[in-house]
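Of the protein chains in this complex, all but one are displayed in their positions.
This part shows subunit A:
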């Protein structure tokens, strides 16, 4: 099939048994009826299988009232919470304290 947005051909992928179509041009993704629900169901099943200690014990972070979480387009990809430790420790003492 062809992308409804940019008309480039779309390629079919299988993700955990769910068929999704991705455009080779604009990289947009097309989901058939029920496919989004199928992916959501898979995601929640995966979350339930996760080690029980982490999700319920950790208090939910306070909602951020300020829309500043997105770094600029030229920013580094932030690898998410918890992956920063060693990088940050090393940089902290030097970079954050000098002109």
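Here is the rule we use: a residue touches a chain if its C-beta (ideal position, glycine included) is under 8 Å from a C-beta of that chain, and two chains touch if they have at least 3 such contacts; residues count from 1.
We take it that contacts and distances are computed from a predicted model.
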Undepicted complex member, UniProt protein name, chosen from "Cytochrome c oxidase subunit 3", "ABC transporter ATP-binding protein", "Acetyl-CoA acetyltransferase" or "Aminoglycoside phosphotransferase family protein": "Aminoglycoside phosphotransferase family protein"
Missing-partner contacts on subunit A, residue numbers: 64-79, 81, 84, 87-99
